[in-house]
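Accompanying notes for the structure given below.
The complex appears here without one of its protein chains, the remainder shown in place.
Now for subunit A:
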Amino acid sequence: MVLLGAPCWLRSRLTDRFWRVQEVLKYARHFRGRKNRCYKLAIRSVRRAFVKSTKARREKKRFLRALWITRIEAASLEHGLKYPAFISNLLKSQVELNRKMIADLAIYEPKTFKSLAALAQRRRQEGFLAALGDGKEPEGIFSRIVRHY
């Protein structure tokens, strides 16, 4: 149906403007100032909020990884090890735990974390002996690599 000319347009009125406006305002209710009430200011703020939340999903991964690293560093310093030494020695002893799990262990299972720190420390000492001791002594126990075929 083609509506030509203004007298024909005036027949159809917009009746659900309220709900169209509420669809946008419901995402702005927790904002500060007039942008939680006024539609004109709210559409801008809501659009920016959505764009920021989309972009922040990539940042969240970096942020959480940094948080886990900070926590593991704090926990390993309690046991006398620095973070690079802890992580590198754990990897050399074939303990492939990611930072999220190690951080959760450090919070909820402190004794397990203490044993992990002790393992890393022992592997570190064996690494020093292998590098400085020059050959004659037998290889350390925790330096052995298990291959799963």
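Keep in mind that, in the parts below, contacts are C-beta pairs under 8 Å (C-beta built on N, C-alpha and C of every residue); 3 or more make two chains touch, one makes a residue touch a chain; residues count from 1.
We adopt the following convention: contacts and distances are computed from a predicted model.
A chain of this complex does not appear here, and its UniProt-recorded name among "Large ribosomal subunit protein mL43", "Metaxin-2", "Transport inhibitor response 1-like protein" or "pantothenate kinase" is "Large ribosomal subunit protein mL43". Per the touch definition above, the residue from A:21, A:38, A:51 or A:107 contacting the chain not shown is A:107. The chain omitted from view is touched by exactly one of A:65, A:79, A:92 or A:122, namely A:79.
Contact between subunit A and the absent chain runs through residues 75, 78-79, 106-112, 114.
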